[in-house]
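Comments concern the structure below.
A single protein chain has been omitted from the complex, and every remaining protein chain is retained in its original position.
Think of it as A and B in the order they're written, each chain with its own count starting at 1.
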């Protein structure tokens, strides 16, 4: 045993650092950079030829298609009807969904009766029902509203009754202990308490609404972003197809942002 | 090299009948995939397969069946199929523009005197006064998709009558039939074997014929990948020869009816192997006979009609203005009429 192998006990040494890592840190701009790099690579690839023109459109051409769409005024011709369909359809579906969801959350009989029905409706591909809706509600706006309404209805019901179930029962007991009426408890405790869950459910519901917008515009729509995308697809016009997809994504980002604003406003108490 | 040049020349000049008399085929068991729809209009391929005309040419053919023309065009572009028959659609033109597909010949044509595509009105619209195409102004017209052949026909009829139509995309022929029966749309055009079945049952009314507006309309064309058209000339010519023999048999049996009743009966039986297979022969027969439209001899292509169609797609902004007939058609294979 030589001295060299023994730790030097006389000199003080700093404690080695063993912590750190394993904690996500907000890095600004990285997401945007990834996006930009991806677009640049695709642009380069399509120009150099190692990405075939059947595989992906050139990003600059997609941009040009968007500009052309805007300058020709067709953007609003397509966006207007689509926004109206999305607004009316999801308004119907979401308000009915919140109503039914609250009823399921409050009444055991309604829960027992409707939860299996909602579970049965949820996985039905609503697109498959489109021909039926055309017969029920007509080929014009009625069937499109119905499709989007049904599509947003089921997820809203599920998230709403889940949110009602998750309201702190201690708060309800508090309300009862102070002699609050049934309606007061629903209005002042259950509904505000369920609001965060309902709003985050709306994000999902509205995204489904946008997906179904394209499906709704398959039948009998002359104008609309969905019709535009489908037309570009059937013409194998990749630039316009992607331009439409960009608009749909933007629509998704905007609705998500609006819900974020509503959340910020209505849920200020969460901090 | 000399062999197949001679054969190609003979194939075009001498027609199909003499070809089996020639020696061994230039190609030996070349695997070939042919896209087809289960429609009477695709009968020439079925005849060529069943009667061994493909094998005579050394082609080992597999059929790949599609539900609609559009995916077939995409399958050719992606090289999942070698040859196909479909109408000229915006999608096909766009694929040609991207250097993925080429029209190499003509198939189904409108011809006065032979029952062709019909103009239909829904019962509700008919009762409201849509009894002839000149009443179309302000009506709705069903199409599968914008840029489909239905869209082209509707627009050309409307232009001839000075009518303004609103086009309703319904994606599938089945959906259109439902919408026509329930009066959700006013008018439509369709091939006779479907149209006659509908009018026969009183579900819709016939108000005219497409041939009156688009005489010589080149309804469907033969097409292949640009790769085949350019680099695999032997195979492409072999396919065209075999297809033309099938077409001649079909025309003789069911369109010109020069081959006699037995040949007609035999032809219907052959086609029934592929078309209306879910129906008993007795029920399928009238539909097959009704659906018989002329398939161009030697896959000749009506260039005037092709140019008219291309021009319309361009004028509607459905395809790029820069596309020329040369981009779409490889005219080195079939004669133009």
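List of remarks:
Simple rule for what comes next: a residue touches a chain if its C-beta (ideal position, glycine included) is under 8 Å from a C-beta of that chain, and two chains touch if they have at least 3 such contacts.
Here, contacts and distances are computed from a predicted model.
UniProt records the chain missing from this view under the protein name "ABC transporter ATP-binding protein", selected from "ABC transporter ATP-binding protein", "Protein-arginine kinase", "Cysteine desulfurase" or "Aspartate carbamoyltransferase".
Although it is left out of the displayed model, the omitted chain contacts the following shown chains in the full complex: A.
Residue in contact with the omitted chain (choice from A:55, A:176, A:200 or A:256): A:176. Residue A:184 is the one among A:55, A:72 or A:184 that touches the chain missing from this view.
Residue-level contact of chain A with the missing chain is found at 168, 170-171, 173-181, 184, 188-189, 192-193, 195, 267-271.
To be clear about the criterion, only the chains that are shown with their structure count from here on.
Inter-chain spacing, taken between the CA centroids of chain A and chain B, is 43 Å.
Across the interface of their complex, chain B is touched by residues 53-54, 131, 134-135, 138-139, 218-222, 227, 230-231, 234-237 of chain A. On the chain B side of its complex with chain A, the touching residues are 70, 73-74, 77-78, 89-91, 93-95, 98-100, 145-148, 166-171, 175, 178-179, 182, 184-185, 318-319.
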